[in-house]
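Contents: one structure, followed by commentary.
Complex shown without one protein chain; remaining protein chains in place.
Letters A and B name the chains as they come in the text, with residue numbers starting at 1 for each one.
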Amino acid sequence: MTTLRLLIKNELRSKTRHRERSGSTSMPKKWITIYGALALVIVAGIATYLGIQGETKFKEIWYFNWGMLFWATARAGKSVQKEWDNETAGWWLSLPYSRGTLLTAKFFVNLIRWVKTSAVIYIALFIFILYVMALEGKGSEIFDVLVKGGQWYVLFISLSPFAIGVGILNWVIRKSMFRPMFPLLWILSLIVINILAWLFLTASLTGGEMLGIIAVSWIVTLGVVRLATHILDQHAVL
Amino acid sequence: MDEQEIGILRLGLDFSQPLYEQIVEQMRGAIARGEIALGEKIPSVRELAHGLKINPNTVMSAYKELERDGLTETRRGQGTFITSAQEKVDDFRSEWAEQVIDEFLGKMENLGYTVDDIQLVIQRKKEDKE
């Protein structure tokens, strides 16, 4: 248990996703701030415009969760891929811990990061919505919108373990003797995630149905991580 | 072959020959010829290994051999020194010379030379040198 905690701690500490190639230059901090401020001004401008128009509907805005699921999958895959990209896979895999422990640590780190990233995006969205609605003078509806948003956040965080597990499995397969199967599995994964997002966002499921699907997705996730562990253990290509 | 100066020693190794023998032979020679003064401290195993870029185990076994020869002595906590007894060096030198000559005689006999033949050859060599 402490091993897992230490692996998670050290993985969380490591922020670089892509190591800079020698010769490339990174964006100076000053310019990142300038562009960030510019984007903020544009968003604020749009929000003000929408608020003055006064006819904004925030029903479809939650569809962004659709894309978020794919992002979670790709990011989880990247967290495996980076060990090879940064040429640290040898250190990672020669650690005296089982493949299951190593992948479980990656899984939890992805989950923790995902909860944070989603929270930041939701908070930004809430501020945007609050501002627009305040300008529109729809103060009474604000509470309902926030509750709705909160529900979406919890629902999609509940689906993210599956997305993360699938991402890890796909990229482990990519680094194994089964690499030829990767494109097929990847397309299949995308279809499954699409169906999930479609079910939750457009089909009107009952609360019970949603809970059922989430429970099944968690059980499947366990199997997916077990499979990734087995492949990394027996068939990885270094 | 580059000679390295490590402390009071000057050694040069040829990596196509066993290293251990080279260290022993070169140090024996230097002590027998009196190039290294009696009672001098010689480099530690670590220093010599670093200086020559070789395995310390090799240096260690060479030092042990020299101690068996009676040419060096280890003083506890101080390091390894050339023996301060001249007679030990002399003993070793004559013993070694004896060995070299026996070896030489053996080889010459193998070639069919008698001791008289050998003496003649040596006489001629001596005249050449003069």
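Quick notes on this one:
Here is the rule we use: a residue touches a chain if its C-beta (ideal position, glycine included) is under 8 Å from a C-beta of that chain, and two chains touch if they have at least 3 such contacts.
Quick note on the criterion: contacts and distances are computed from a predicted model.
Entry comment: the absent subunit's protein name, as recorded by UniProt, is "ABC-2 type transport system ATP-binding protein", drawn from "NADH-quinone oxidoreductase subunit F", "ABC-2 type transport system ATP-binding protein", "Sulfide dehydrogenase (Flavoprotein) subunit SudB" or "FtsW/RodA/SpoVE family cell cycle protein". Touching the missing chain, out of B:Asn57, B:Ser94 or B:Thr114, is residue B:Asn57.
For the options A:Tyr49, A:Trp91 or A:Trp198, the residue in contact with the chain missing from this view is A:Trp91.
Within subunit A, the residues in touch with the undisplayed chain are 6-7, 9-10, 13-16, 19-20, 86-91, 93-99, 177, 234, 236-238. Although one chain is not displayed, its contacts with subunit B can still be listed: residues 13, 15-20, 45-46, 49-50, 52-58.
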